[in-house]
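One structure, pasted below without further comment.
Omission of a single protein chain aside, the complex is shown with its protein chains in their original locations.
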Amino acid sequence: MNKNSSNIMALAPNTSNKRKTVCIFGTGDFGRALGYKLIQSGYPVVFGSRSTQTSSLIPKDAEVLSHAEAAQKAAIIIIAIQRQHYDFLIPLAEILRGKVLVDISNNLKINQYPESNAEYLAQLVPGAKVVKAFNTVSAWALQSGTLDASRQVFVCGDDMEAKQMVMDIVRALGLTPLDQGSLLAAQEIENYPLQLFPMWKFPILLSLGLITFFFFYCLIRDVIYPYVYENKDYSFFIAISITNRICPILALILLALVYLPGVLAAIIQLYRGTKYRRFPDWLDKWMLCRKQLGLVALAFASLHVLYTLVIPIRSFVRWRISSQTVSQALNNKTEPLNTTNAWLSDSYLALGILGFFLFVLLGITSLPSVSNNVNWREFRFVQSKLGYLTLVLCTAHTMVYGGKRFLSPSSYRWYLPNAYMLSLIIPCTVLVIKFVLIFPCLDKPLTRIRQGWERKPQYSE
Amino acid sequence: MNKNSSNIMALAPNTSNKRKTVCIFGTGDFGRALGYKLIQSGYPVVFGSRSTQTSSLIPKDAEVLSHAEAAQKAAIIIIAIQRQHYDFLIPLAEILRGKVLVDISNNLKINQYPESNAEYLAQLVPGAKVVKAFNTVSAWALQSGTLDASRQVFVCGDDMEAKQMVMDIVRALGLTPLDQGSLLAAQEIENYPLQLFPMWKFPILLSLGLITFFFFYCLIRDVIYPYVYENKDYSFFIAISITNRICPILALILLALVYLPGVLAAIIQLYRGTKYRRFPDWLDKWMLCRKQLGLVALAFASLHVLYTLVIPIRSFVRWRISSQTVSQALNNKTEPLNTTNAWLSDSYLALGILGFFLFVLLGITSLPSVSNNVNWREFRFVQSKLGYLTLVLCTAHTMVYGGKRFLSPSSYRWYLPNAYMLSLIIPCTVLVIKFVLIFPCLDKPLTRIRQGWERKPQYSE
Partner (left out) sequence: MNKNSSNIMALAPNTSNKRKTVCIFGTGDFGRALGYKLIQSGYPVVFGSRSTQTSSLIPKDAEVLSHAEAAQKAAIIIIAIQRQHYDFLIPLAEILRGKVLVDISNNLKINQYPESNAEYLAQLVPGAKVVKAFNTVSAWALQSGTLDASRQVFVCGDDMEAKQMVMDIVRALGLTPLDQGSLLAAQEIENYPLQLFPMWKFPILLSLGLITFFFFYCLIRDVIYPYVYENKDYSFFIAISITNRICPILALILLALVYLPGVLAAIIQLYRGTKYRRFPDWLDKWMLCRKQLGLVALAFASLHVLYTLVIPIRSFVRWRISSQTVSQALNNKTEPLNTTNAWLSDSYLALGILGFFLFVLLGITSLPSVSNNVNWREFRFVQSKLGYLTLVLCTAHTMVYGGKRFLSPSSYRWYLPNAYMLSLIIPCTVLVIKFVLIFPCLDKPLTRIRQGWERKPQYSE
């Protein structure tokens, strides 16, 4: 480095480090919010607008020029305009050649147009490098700075360098860029903010279906049957008693459904003798929403716990216990302690408590910040070993709850078994298959298959 | 690149990648801890100190030189010295010209000095580039490596390049740099570690105020009134009964206060016909601490649940139920089941359980790691839709709890209504206003205003 260049450096310090001007087309809500934030982070900002009158709403330090003038001042142009108005960019094509165009638009419906907005933009201005970004961020969140919701900014684009420039800006704004690959990913990224808990859809629909079925099942057994045969009005059972039957049933069934795809996958792998063929599509999808299934199950289990713990406060329960006691007193008889009943009652409560406790542990480890802090082996230990233990405890809890009632004919009203018996079918199936799979004659080949071994290797041309 | 330069590269590989020497002024606690950590991360470290004797406490691989010598060896100098001793830097001004000075100091009180320590440093050594950083990190945390508390390092400074260099070091130490802008932000950054939950102050003070009011209110109604009129000593009600009245009241009022600013803001926006004018200051502040208000409300709701669930274990409750039963038995009468009471009791419990359950869900989604994993639409769905549902359920829970007591004259002791009636005022107001705002004639203009539409546009010069 000779003296001259060093002098130039002294005169214009930091030139190489100064942040490059960013141009924003459109002075709408999001454009302005982004402009404010960029200026705060040290970027010079120039707005491109139809009317070059500066409005009081536009950040003071920003210039407002015509679209063509503004575009010439920056290498990056953020298109804060709705897709319907993209046409106005066509005459600017020559000026936009080689520029980075950032498409931040969102649609109102999933797959509203045949191609994504970003791809449409790339077709309109073929000489520009289009990058999709920022569509998942809300203007309000940008402006207020309280990014309570996601800080993740999904970025995609065909030009690596352009994508890199945009990701640098994202980082400078205090957000987290996530590279999603080429512009083909834009469709998915544009759909993302329109989705409402996509992974939760199946678990929640399934729960609603099961709730409806078991609600009417219990209604028939517990309200209609006594009304018909004993002329008793137990309609108030709907509020707590029946809900508290449905919740544990759903919790147990959903928990079992978390582990069912795992054993099914093991059977398929054993049958095929390889792990390198894709599972059927339904099984793949099922496996991907296991976490959500488990969390919904945990929600029902928690409700069950709350509904159970309020039992002694219920007016009906107090009345029943009090009238039993009064009738005992009037009949002048004291019942001796039934040790078997005490054992059954205490052990089913204890099993339920332990099962719920482990279930909550599983839920806590599935919190993103907790699971980020355990290694792979610990995560598998918790989710698999503790998970099965939870399933065993909860199934045992339900069985011991049944106790002596399983075979008592009085519990079959209108030939309908108690609802909890139905809930035991899936968990018991899962546990039996899992138990069979533990035997060495099946476990050994399965382990080898999972380590990559194949019964009939496929290396062939 | 010619052959020569490539040879030089081969002889001295990595020169461009070697980490640059960092100088630390001051061999105090924090200076040494930082030195250790820097050496671990591959930085050569040189200490500048009054006495150049190496102490056993200074990391072995570090050099200890006089301040002037040490400063010449590095481009970055970390000033690990208290503000009172900054004067000694004045004679070094020439050596420090163009260097990056990192101010890591903290004060003992908020706004202790008129200007921030970093700005004071910049005034003392005008030729240097001052960057504020590291003041939120504790020496102990650095040394032990167990950064249980924050990994966030707030960085600010006027020189972009200098700030970038410091942020690179922060990242190399495994910490997360957060760019806070120019040196003007130093005051705020220096106050930050001195603050104790600043956003929590208002919710907690408000709670304390409300607790005091409702405590004496309930004391008068539930302890003093029976003492005066019936000469009964119910002082033990203070421990559980009165607390369990105060907790749900506070939970409900605070929850309603979370949603009140939202409806107030809607009214203001509708009245003004634009969203581009700032809300009054108190409303802005109120909106920023809604999350904290909600969490305090959740805390009271949880306490209410615990206090309610222990009711049947209370010695007083057992005594009361038992004496009622005994008196029934002695009077030889059995009470029939009151279905209306059973319905009321069960449905108020069920409403409370569902309300609490949704409330806990809201709390979980406000955990940073969970809210980072949902998109903006999901976050709004949970916080707004589920939030209002929670408020409706909790309000209904309180109303059904009241049941037939609303109009019973016996519940007005000394003309004071039951405390829970007072707690219904704010939630009902919020729900009524929200209900009115849902009507299309108000909802449509509001939606348009929130999308940026203005009744009287302000574009003017």
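For this structure, a couple of remarks:
By written order: A and B. Residues from 1 in each chain.
The definition used in the following text is that contacts are C-beta pairs under 8 Å (C-beta built on N, C-alpha and C of every residue); 3 or more make two chains touch, one makes a residue touch a chain.
This one's a predicted model, so the numbers in the text were calculated from it and none came from an experiment.
In the complete assembly, the contact with the undisplayed chain comes from A:L288, out of A:A68, A:L208 or A:L288. In the complete complex, the hidden chain is touched by one of A:F88, A:Y113, A:Y227 or A:F357, namely A:F357. Of the options A:Y120, A:F215 or A:F379, the residue whose C-beta touches the omitted chain is A:F379. Where chain A meets the chain that is not shown, the touching residues are 159-161, 164, 178-179, 181, 276, 288, 291, 305, 308-309, 311-312, 321, 324-326, 328-329, 332, 334-335, 337-339, 341-347, 349-350, 353-354, 356-357, 360-361, 366-381, 451-452, 458-461.
For chain B, the list of residues touching the undisplayed chain reads 13-14, 17-19, 28-29, 40-42, 51, 53-57, 136-138, 141, 144, 146, 148-152, 172, 174, 192-197, 233, 235-236, 239-241, 243, 299, 302-303, 306-307, 309-310, 312-316, 318-320, 322-323, 325-327, 329-330, 367-370, 372.
The definition used in the following text is that only the chains that are shown with their structure count from here on.
Between chain A and chain B the centroid-to-centroid distance comes to 25 Å (mean Cα coordinates, whole Å).
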